[in-house]
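Removed: one protein chain of the complex. Kept in place: all other protein chains.
Note that the chains take the letters A and B in the order they are written out, and that residue 1 is the start of every chain.
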Amino acid sequence: MTALVVLLGAVVAILAVLVGGLLRTHAEILKRLHELGAGLEPSESSAQASPPPTPVTSREDFQVMPQVPAPPDREHFGGAADLVGLAPGGQDAVSVRITGVPHDTIVAFLSSGCITCQKFWDAFRKPRKLKLPDGTRLVVVTKGTDAESPSSVADLAPSGFPTVMTTEAFGDYDVPGSPYFVYVHGPSGRVRGEGTGPDWEQVRSLLEQATVDAGLTTALADQQVSKPDADQAREERIDRELWAAGVRPGDPSLYSVDGATATDEAGGADEADDSEGHGSSAKMGGS
Amino acid sequence: MTVALPRRSSEANVEAADLAPEGIHRDPTNHNPLAGGTFAQRLVHRASKALGGRRSSRRSFLTRTAMVGSALAVGPIDFILKPGTAYGYLCGTCSDGWTAFCCTVNSGKNTCPPYSFVAGWWKADNAAYCCGAARYIIDCNATCPTQCSCRCAGDSCDGRRTCCNQFRYGQCHTEIACYGPVVCRVATCTPPWRYDPSCTTSSATDNRTVNHGAPCLTTDCGSPIAKKYAELGGSAGFLGAVVAPEKANSDRRGRVARYQNGNIYWTATTGAHEVHGRILAEFAKQAGVNGVLKYPTSDTRRSSDDKSDYVNFENGRIYDLGTSGVITVPKPYFTKHESMGGVHGLLGYPTRAVTTSKDGKSRYQNYAGGRIYVQGSRVVEIHGAVFTLHESIGGVYGPLGYPISDLAPVGDGRGKAQWFEKGMVFYSPSTSAHGLWGKVLSRFITNGNVRGYLRYPTSEPTDVGDGRGTFAAFERGTIYASTTTDGFEVHGAVLDAYVDVHGGPTGALGYPTSELDPAGTPGGRFQRFEGGTLQFVSDSKVIFTPNP
Partner (left out) sequence: MKLQAHGIETDLPTGWEGRIGVRTTPLATSSAIGDPAEVPHPIVHLANFALPEDRGDFGSGAVDLMGDQDVFVSLFEYGPECANTALFSRQGLPTKLTPNMFSASALQRTLPGQAGCQIFFTEGDRAFCLYTVLGKQSSAAKVLPGANAALSGTRIQPR
């Protein structure tokens, strides 16, 4: 009997050590996964509470400052488009995706000649001090070689961010002049905010406001009941197939009801439609 | 633990196919090195694959549980007791995905090991390892069939693996299509096409690898030897590949690196300099840096007359004279030689090594135009007509003995003189060099030497032939001396009468016993001889008076 107790005690001790080791290992693995960005806990960004949104839809929110261009005279944000052009120096070709991507993008329209732009060129040389929102990509755009000196742009271009020389983008984004900044929500490909300011701090403040606005949508989406894995996988598959077929967020075919589009029925994109659109597009980006 | 696991059949079947026609030249016998190796290594790989998934699921939980089981299976005690992550334990320090440096896996040599070949390269800009210049990383891929297996790079692991990454940069040996995994990487500041001529100059860049290092990589920036080697073209230069990596010399003062065709030596005071070829062989004969010459102070240079190569050392110089051989000129010979204008000066090129004289009293070195003698702290050169004269009368074993001063101007604007142990040599362009010694020299000195009436000698002291005396001729007279008389100068009309009329020292007058009385002497000017007196009256009249 005594031998049995001793034997069982030894077995329990060994098992205790093994369990301890296993628990420790499990913790280490979780830590490692977390470092890889695949932690089991929700990300900080998605867990952060967001203030109620104040959607920006009008030019009235922007003030014209000295030495910066006035916003264009239109009621709504301009369009967003992927960027194709030349790299600084004018020899290399470069394209940057803005729409249909999991991350948001700040498109900075600058010029090598404008005095106000110089502050931004200088600021962009120090990426850490920019305090860009997490997961946001900054892309610098200048006009093409028809309007800019490639060598001047090469001298000014920051090394840490893509710089594209394309005059077309100024038109695509309806940019009134330089400097000008457009904040694009990547998954939906929609402009979330735009404007300008005399320095990066001002512009960042402006863009933060736009981010806050966008946060409402995210917050609302997060409050939804989690879908079963199968549903989520199905949605992702549908998103991928739609994307491959060239059907983008906001495509009229997505909202057609017996031949009429949702836009037709609503007479414009209301907020509810926007929310649904964002939720769906976010998955399209494969986030 | 080296038990081999069977490969998964699906992978094996897929990768057994020959993909060469598709332009994929990975070794067909070793398409997936990660699937090979020891049991433990394969466990590591599979565990890392398991960890690669970004999302957790029920199945992946089981996979991860299995990973822990793998760690327990590989080393249960260490795994449980030692701090660190399970992944880190499984993957050791070889988990950053890059290949180890060659010095880690090739016995400290920063070169491609056997069964591998230089297959490609890239550079990283502004590398601290290369003093701010670009640093080149050269991949050594395994030759086909691959003879190594994917593993950690050993106990001295630089944090990386060997024979795992079947990747090729492709600028080198493009005539070789098939390649195995990268065995290791060579780090160098030498452009790869100079390191290995098979490499092309097609540039590839990966600046994110600029700080990759290994404990054994100590010869990059901060090593003047490495920089010198790079300056000289690295392994593609005349020095060739590294034979023995840089190391400290036993004198704790300098460092040396050995290459196929030469060495590079460095000290803080001399800098880094190469020595190669026949000069290196001669240097080795002199015991190298531990011998008399010490460290080189210059690279191999070509003389301006294009007749020799030479290397300067802290204590001398070695000349490679082509067919005339290789000759060392150590200090203090070197210093004296240089003070005389070196090989372009009066002594010219050395013609033989430093030699000890037969009498053991000196060491000397011959040059084309003379010789340098060293006796204790005394260093004297002898050259030209003086050297020829000295040699003609027996050299150091002749009447003059060893030179004790260099040839020096006498201050008359015309000639030079050189002191010897037993005499002097006087030289003028018109009279050439003549040595004086004994009573003749004493008289010559007494009478003002070259500034006296006689001026420069035109002969050495010569035996009269009577077994008693000697004489030496000068530009304006003669000095006679004998065993019983001192040396006395006879010149002018008195000399003519003495020699021509009275038969010189072997005539009735015998040897002079006094100098000619100076001009203005009351009662007339007389010069006395053993057998009489000659009275100088005028240049045309000399009166002989025999002894009573």
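In this text, contacts are C-beta pairs under 8 Å (C-beta built on N, C-alpha and C of every residue); 3 or more make two chains touch, one makes a residue touch a chain.
Since the model is a prediction, treat every value here as computed from it, not as a measurement.
Chemist: What shown chains come into contact with the chain that's not displayed?
Modeler: Over the full assembly, the chain not pictured touches A, B.
Chemist: Of the residues A:Asp92, A:Asp134, A:Asp155 or A:Glu201, I need the one that contacts the missing chain.
Modeler: Hidden-chain contact among the options goes to A:Asp92.
Chemist: Just one of B:Trp122, B:Phe387, B:Trp437 or B:Tyr456 touches the chain that is missing; which is it?
Modeler: Of all options in B:Trp122, B:Phe387, B:Trp437 or B:Tyr456, contact with the hidden chain holds for B:Trp122.
Chemist: Decide which residue listed in B:Gln171, B:Ser428 or B:Asn447 touches the omitted chain of the complex.
Modeler: B:Gln171
Chemist: Among A:Val101, A:Val191 or A:Leu207, exactly one should touch the missing chain; which is it?
Modeler: The missing chain is touched by A:Val101.
Chemist: Where the complex has a chain not shown, which of B:Cys102, B:Val118 or B:Cys150 is the residue touching it?
Modeler: Reading the full complex, the residue touching the unseen chain is B:Cys150.
Chemist: Extract the touching residues of chain B with respect to the undisplayed chain.
Modeler: Output for chain B: 14-15, 17, 19, 21-26, 31-35, 45, 48-49, 51-54, 96-98, 122-123, 125-126, 130, 132-134, 150, 161, 164-171, 174-177, 181, 191, 193, 200-209.
Chemist: Contact with the hidden chain only, please: which chain A residues?
Modeler: 82, 84, 86-87, 91-97, 100-101, 103, 137, 159-162, 243-244, 246, 286
Note that only the chains that are shown with their structure count from here on.
Chemist: Quick one: report the Å distance separating chain A from chain B, using the average Cα coordinate of each chain.
Modeler: The separation of the two C-alpha centroids amounts to 66 Å.
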